[in-house]
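Got a structure here, written out as structure tokens. Questions coming.
With one protein chain removed, the remaining protein chains of the complex are shown where they sit.
On to chain A.
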Amino acid sequence: MSRTSRLPSSLLRAAACTGVAALALTACGSGSGSGSTSTGSGEVKVGLITKTDTNPFFVKMKEGAEKTAKAEGVKLMTAAGKFDGDNAGQVTAMENMVASGVKGILITPSDSKAIVPAIEKAKAKGVLVIALDTPTEPQSAVDALFATDNLKAGELIGEYAKAAMKGKTAKIAALDLAPGVSVGIQRHDGFLKGFGATDKDVACAQDTGGDQSKGQTAMENCLQKEPGINVVYTINEPAALGAYTALKAKGREKDVLIVSVDGGCTGTQAVKDGKIAATSQQYPLKMAAEGVKAVVTYAKDGKKASGYTDTGVTLVTDKAQDGVASKDTAYGLENCWG
């Protein structure tokens, strides 16, 4: 390998990279409508850090934040981890936002515990930090929490499933999220509480990561293990649809009750189509909108939001059960996200 042609190649490399710098400019011109390079120092900046860029739930959350930011005349900065659980990515985004002088940061923590030291650093610099959707551990690590009550979301579908079973002996499969993630644990526990069951009554529990294909695999394995399953609790609707596919392959889709949580538009449509019996709908857009407003209030008069704000959860089903409050899918589709 001769070293003689290094210099021109170096220059070539530099030239290529200059092109990328230009690309950066274009990207910011076309991206997210917030790419103006004039960052007047008087402008209020709000940061939003989600778990990922791709999950429709967070896409909707971002949309809600953007809309409110525009209405309130503040600048929104967004960032996300590379994958669900990417704490280091969230920490980096947080530091960069603090460096750019944000007034407040809204974050859906990927890791409830691991993010806490970074949040404390941001708070020490006078930044208002609000957790959206997922609480930190301890919850008091942030100034405020705007979220769905996940335990209640689980309870609603538990109560529904109990009523819909009409006294039949239940064989339960639980398609969970992932070990150690608070959202999944709360929904799971809430379901059992609402159903009046305990973990001992669960015939089969599997992790799905909230993923449709993994939900399908999990359900296939559960049916293999325990063919008599007749109630399926799922962490979210993609997992529920995966379970439905597995049940349909066995011709069991009519006699197994699937309940879920989330209220995404695809999921709500699946409730309407009768694939899923009921789902607990939550409202990411509202979480983000309230979060942005809280930062604006803080910027205006220094008043910090505090405590827990329940952004609401509604049971959506077309087969209402006596004694369980619910709304139909027409309402659900009007208010769904994604």
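Here is the rule we go by: a contact is a pair of C-beta atoms (placed from the backbone, for glycine too) under 8 Å apart; a residue touches a chain by one contact, two chains touch by 3 or more; residues count from 1.
The criterion applied here is as follows: contacts and distances are computed from a predicted model.
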item: Missing subunit (named according to UniProt) among the choices "L-lactate dehydrogenase complex protein LldF", "Cbb3-type cytochrome c oxidase subunit I", "ABC transporter permease" or "Xre family transcriptional regulator"; value: "ABC transporter permease"
item: Given A:T92, A:N230, A:T266 or A:S306, the one touching the chain that is not displayed; value: A:T92
item: Selected residue (touches chain absent from view) among A:K67, A:K82, A:K152 or A:K272; value: A:K82
item: In chain A, positions touching the absent partner; value: 1-14, 16-21, 23-25, 27-28, 31-32, 34-37, 39, 41, 45, 53, 75-80, 82-83, 85-88, 91-93, 95-97, 99-101, 110-114, 116-118, 178-180
